[in-house]
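All protein chains but one are shown at their positions in the complex.
And then chain A:
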């Protein structure tokens, strides 16, 4: 706690000193994990560094890491606002309500909340189309599996995760009609011990390609130990599993952060609900393993290109849910608003969403 307040007051000091000079735009960040998680929070911090690199002296960034979702978050966001930040990025789903509250109290500060859905005049949201990466992951997993069983470690049954599970399964099914998917909920974003348990439980049951929606590299390490395959999440996790790693779907927040800061500088910033994916260079395939068979590699590239060019959208109908209802009608692609509400499994997933 002390460290956090120290960081914030340092930011304040630095800010005060800079007022005399050129008046840089002050941008605050709050992260749910440590910047060293090498996953979600790490990539947000890379985005922050990218911002500093791009704008140089024209921006001044402050960050607070490891903030629990809840009452603490509200206090930290308030501190950031009081410290004179012009734009504040709150980077986890659970920061939604605290951000909404603080945004009301500081109408002159601009807020952006990642992965949420509540907007206000000075509060925008930004969401990553991670399902695009999951679809490609599914394609790769569907081709690589020898047991026709792929595994998915879920974090929490929220729309984002359920959407990605569906995308992964549809991707796998598109190349391998016999493929089955086993899903295990770890009920955490980041707990290497639990993630290891989950990965082992899945691999014990015949899973030979692992996908994960949790942030630590532990499942990759577990797959590497067993000589099986896995796909990295959020950042390039290839170094943890040189043989097992298929590729990582890497988040890249820099283009978005640069765009939004530029908008504030130009006075054109408006609260919006933004969705970015491969097309916006906010998702990339990192470190595609050279040990993949050529046909798999070709299919990965083709799928990636189709999604990046916009020619292919994973949630295009007709899609049935696993209860037999039409979830997406023919010739319709889910809109962003609809994507935010996915709460059904696609046909073929023999499982129930935990309630």
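We take it that contacts are C-beta pairs under 8 Å (C-beta built on N, C-alpha and C of every residue); 3 or more make two chains touch, one makes a residue touch a chain; residues count from 1.
To be clear about the criterion, contacts and distances are computed from a predicted model.
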item: Candidate names "Na+/H+ antiporter subunit E", "ABC transporter permease", "AAA family ATPase" or "Transglutaminase family protein"; UniProt protein name, chain not shown; value: "ABC transporter permease"
item: Chain not shown: contacting residue from A:182, A:213, A:250 or A:297; value: A:182
item: Per the touch definition above, residue among A:102, A:218 or A:282 touching the missing chain; value: A:218
item: Contact set of chain A toward the excluded chain (per top definition); value: 34, 36-38, 42, 66, 151, 182-187, 190-194, 196-198, 200-202, 204-205, 207, 216-218, 221, 239-240, 350-352, 354
